[in-house]
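Below is one structure, written out as structure tokens; comments come after it.
For this view, one protein chain was removed and the others were kept in their places.
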Amino acid sequence: MNITRRHLLILLPAAAVAWESVLAGTPESSPNYTMTEHWWGMLIDIPKCIGCGNCVRACQAENDVPDGFFRTWVERYHVNDWQLANPQVISPDGGKEGFPSVAEDPEGKYFFVPKLCNHCADSPCTQVCPVGATFISPDGVVLVDQKYCLGCAYCVQACPYGCRYIHPTKKVADKCTLCYHRITKGLTTACCEACPTGARQLADLKNPADPIHAFLKTHSVQVLKPQMATGAKVFYNGLDGSVR
Amino acid sequence: MPGVEGFMYPNEISLYWSVLIVLYPFITGLVAGAFILASLERVFRVEAVRPTYRLALLTALAFLLVAPLPLQLHLGHPERSLEMYMTPHRTSAMAMFGFVYLWYLMAVLTVEIWLDYRADIVALSNSTTGWRRWLYRILTLGSQNVSERALHIDERVGWLITLIGIPSAFLLHGYVGFIFGSIKANPWWSSPLMPVVFIFSAMVSGIAAVMLLYMVLMRLRRQPIDMSCVDTIAQYLLYIFIIDFSLEMLDLIHRIYEADESFRSLDFMVHTRLWLSQVVLQICIGTLTPILLLFLVQVTKLSVPVRKRIYVVSGSLALIGIFAMRWNVVIGGQLFSKSFLGYTTYKMALATREGLLVSIALTILPLVILWVLVKLLPPWPEKRHAPLPAALAAD
Partner (left out) sequence: MKLFKDAGHLFRLAGVFLLGTLSFLAIRAFVVPHSFGQYGHYRGAAIAEIAAHPVHFAGHQTCETCHSDIAQTKSAGKHAQVNCEACHGPLAKHADDPSIDPGKPDVAVLCVRCHSASAARPKDFPQVDADQHSGGIPCTTCHQPHNPVIAAGGAK
């Protein structure tokens, strides 16, 4: 039997309703989404990351990220016991195809650090945009208005984390949107959806029922480069001091 | 990865600001410097530099007209650049620079030149024919009043505008410095000294440029060079050069002594990728050599031809040094990773929109504009019309 979408609608009304709301365009027309009720961030649990690169591939598939540029990427740190301030870091093709296997190092440790836009509450990138083409949405996501962006790259220079780039063909600033088109429809981000170990979890800080609150209460979490005072909202559990 | 050493964040491998952004502070610096030289005569009454007053103003205008071009060309969407005026973002140094630029171009430089040349424009609108007559007529704004009293008013208003113009010139180039100095993410740029260093290096480059242009133009016109004028300019050039160099050394010593988290990375960069452009070109050839040469002129009695040669050499070296300084700030600031773990390489393209040929064209363009301006509004004293010196004398 050739099942079409019509059949599906008849067979599984519940699924159909769920999917229709996914396909419905704007956040306003997504019936249950009000921007002011959310404040988005992410939790990254470093001890859970296995460096498979699923998040990087998922992000590229979901967001049409150009080759050689990354909205999210994974770094592998190798920290020698005597050289805490001087880690060896690699990220071949952003960790998209995983990392080469390594043998145990008796004098050091290895770990993976997934990176993405920190969706800073006091973001230095939106501060410097000369025209208001990049901004923090009312629900706390740093976005780029690609129809308005000049492509001056000032925001790229201002980001302490290297999360922005100029899109090679669109010639405008491009970056992680925290899958804004998904989270406004009740879905999680593509990277979180594809992460096999739960090392990445989307977090809604305004939702009291979000597990992030319990996690933050019981774990030592850190943000990247806290000295930059950017109000970063991507929280890292088990972050080593050598990570920058 | 070719050209990459150590670890760069993957989005950092290619540079986002090219040689055009090197050219932009260089050109803007020439504007500010040339204007400050002009104001020496007008506000501080340094009569010796009178012969270069008008030339300095026209030089400033010629370079100011070109200043936004490198910015425009580097934009991904130049057609959207007017958004900077339509919806300027108050917290953005770049947006505010747009207004400072407009203020400086419209309210300061153009008005000052217009007031200073008004008597000439009125005279030319009567003595020329054809399209030039029409051009001068438009420039008079329909007022032929060059009475002594009107010119006296012009002189006073012009003086006031120069007075406003000095802080404006500082603001113009200080703002360029602030665009870099306010980026906390980049330790190579982030420094409150950046705007000050930019202003003083701007004065060095602007004064050197006007001095060279004056000497070259006099040679082309087969006129004698006013040595007391050039000597005075060279003297000011030396003083400002010393301040500029002291500030840059202060910044450097401060960085070395504090040795914060970025120091090892930046130190390595200066000793490798920036060695030639920073230590050799900027500091040794472009700063110390001209300072020593100019100092030599001050402490010894040298003949006129020797002094001329020294001025030409040290002026040219100063321009090279200041260009190298802009290069080291803009390009150097993008060669290291913000992770402080690696370095990338800048490869200048040749014939692209942001390539070498375009930058050469943009360097020549202001000189072409200056040539047109000099033809339209001759800055030479013998073509001045009688009422102006009289008005000055009456002041």
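For clarity, chains are labelled A and B in written order, and residue numbers in each chain start from 1.
Following the convention adopted for this analysis, contacts are C-beta pairs under 8 Å (C-beta built on N, C-alpha and C of every residue); 3 or more make two chains touch, one makes a residue touch a chain.
The model shown is predicted, which means the values in this text are computed figures rather than measured ones.
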For the chain that does not appear here, which of the shown chains does it touch in the whole complex?
A, B
Per the definition of touch given earlier, which of B:Q72, B:N126, B:S147 or B:S228 contacts the omitted chain?
B:S147
Contact with the hidden chain (one of B:R42, B:H74, B:H89 or B:R255):
B:H89
Could you pull out which residues of chain A are in touch with the chain that's been left out?
2-5, 7-8, 12, 14-15, 18-19, 22-23, 25-28, 30, 35, 47-54, 58, 61-63, 76, 78, 98-105, 110-112, 132-138, 143, 145, 147-148, 177, 180-182, 184-185, 187-188, 190, 193-198
Residues from chain B at the interface with the omitted partner, ascending
82, 85-87, 89-90, 106-107, 111, 114, 118, 140-143, 145, 147, 149-150, 153, 157
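Rule of thumb we're sticking to: only the chains that are shown with their structure count from here on.
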Would you mind pulling out the distance in Å between where the CA atoms of chain A average out and where those of chain B do?
43
Which residues of chain B touch chain A once you look at their complex with the stated criterion?
7-13, 16-17, 71, 74-78, 80-81, 83-84, 86-89, 91-95, 98, 179, 182-186, 333-334, 337-341
Given the complex, residues on chain A that touch chain B span 68-70, 73, 75, 87-91, 93-94, 115, 124, 127-133, 148-154, 156-166, 170-172, 228, 244
